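A short worksheet on the structure shown next.
The complex is shown incomplete by one protein chain, all other protein chains being positioned as in the whole.
Let's turn to subunit A:
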Amino acid sequence: MEIFDLTIHELHEKLAAKEVSSVEATRAMLERIEAVDGQVNAYITVTPEQALVEAEAADRRIAAGDVAPLTGIPVGLKDIFITKGVRTTCGSRILENFVPPYDGTAVAKLKEQGAVIVGKLNQDEFAMGSSNESSYFGPVKNPWNLECTPGGSSGGSAAAIAARTATATLGTDTGGSIRQPASHCSCVGLKPTYGRVSRYGVIAYASSLDQVGPLTRDVTDAALLLGAVAGHDPKDSTSVNTPVPDYVAGLAAGVKGLKIGLPKQYFIEGLDPDVKRAMDEAIALYKSLGAELREVSLPHTEYAVATYYLIATAEASSNLARYDGVRFGHRAEDARGLKEMFAKTRAEGFGPEVKRRIMLGTYALSSGYYDAYYVKAQKVRTLIMQDFLNAFNEVDVLLTPIAPTPPFKIGEKLADPLQMYLSDIFTIPVNLAGTCGISIPAGFSAAGLPIGLQLIGKPFGEASILSTAYAFERETQWHLKKAPL
């Protein structure tokens, strides 16, 4: 087994035992990136010099006996994370050459633990997309089949795990942007409860929905990485001040007597047969492990996608107003006057999907439409949250598919945005409800493409979905399969 194949916890053991150094692990990872990223395009920016400096520092720390779980581990960050001194593009031309003057909180926490940051990962522009085709830096290819998309928007983060070009990565999830690509790339992706991880230093798409989370090779790593970045941050007033449990210690809790709910609105006609089969197998496995499965209802599910596209685009239209060419990023040349400078800068800097969503959001907030769209959407959002709380009165976790289909071909849905938007139908409600969800590998389609399974937990119930996921992972080998790259 190569160093780049190892999980965080496996590499950590070798580092702690001094069987391998962080510099060796980092070199191995950089060489792997060099070897295969040309095919995958998971990285926008690779930072070899800085990574080796960090690796040397980690090795000194290890030599001194100070080894945190992430010390010396090569990680990649979605290019939505602000990194001091390292170009941060958010997948957009408008930030093509933007070098931030500060580190965000999650990044600072990783650095404190001594993690080695090997580079910045490709993503849909401003996290808008479900296929990673909207990046200014070109589409990411799915390592399981280079003709397919890896999902989005954290497609680079998921593909890097599948391609073994990072030991672990961080992504963000606004409507499924961690879980859906994790499913499409056969890795573990966790969207924590809103407020669990600080958003300070994460470029905002839709502030009330965005949440930072890990993408990893297995459930243990997800627990480790989440534990490293979770917690209250005085710089983010929406971050919540509740204690962070030891997620790793809780993994082996098992599922005996656990009540797992199956929302009937998620098991509909038209679900891809391969996906359906994977779900049935998972349900059978949980039953055999002693869990109690029962049908529950989330009656407002059908309104989730429409609600999401009103709230997310409304917030995005405002969040993206700061990209005006005045202080940083791209500025149009030869514009005469202020208005022309704003307009040209934004016309040149943003891609079509971002423009579409800004226009949608501007419309939803404009006078005369605000009540009919934005306010109405907020009311529906409350109903959707209530659906989840009601369901969690009956069961401990929910089990659902992640995506209606296995990964689709690059270009297949580009011409039909509505069809594309529907691919997040099973993940979006979790963001609207503000609760947590995890995607774990649950099988493969007849064509050999990954299929993921979603476990949804109560607010701040990350420990519960992690242990439920761990029980499944222990009984299956899906997470051990390697992409043919």
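Some observations on this one:
The rule is short, and it goes like this: a residue touches a chain if its C-beta (ideal position, glycine included) is under 8 Å from a C-beta of that chain, and two chains touch if they have at least 3 such contacts; residues count from 1.
Assume contacts and distances are computed from a predicted model.
Matching "Aspartyl/glutamyl-tRNA(Asn/Gln) amidotransferase subunit B", "Electron transfer flavoprotein subunit alpha", "Molybdopterin-containing oxidoreductase membrane anchor subunit" or "ABC transporter substrate-binding protein" against the UniProt entry of the left-out chain gives the name "Aspartyl/glutamyl-tRNA(Asn/Gln) amidotransferase subunit B".
Interface note: of A:S318, A:Q386, A:T405 or A:T476, the residue touching the hidden chain in the full complex is A:S318.
Of the candidate positions A:G91, A:G201, A:P214 or A:P441, contact with the hidden chain is made by A:G201. Of the options A:L11, A:A51, A:V67 or A:L95, the residue whose C-beta touches the omitted chain is A:L95.
In the full complex, subunit A touches the omitted chain through residues 81-82, 88, 90, 95, 98, 100-102, 104, 199-204, 206-208, 234-238, 314-315, 317-318, 320-322, 324, 326-328, 338, 342, 362, 365-367, 370, 374.
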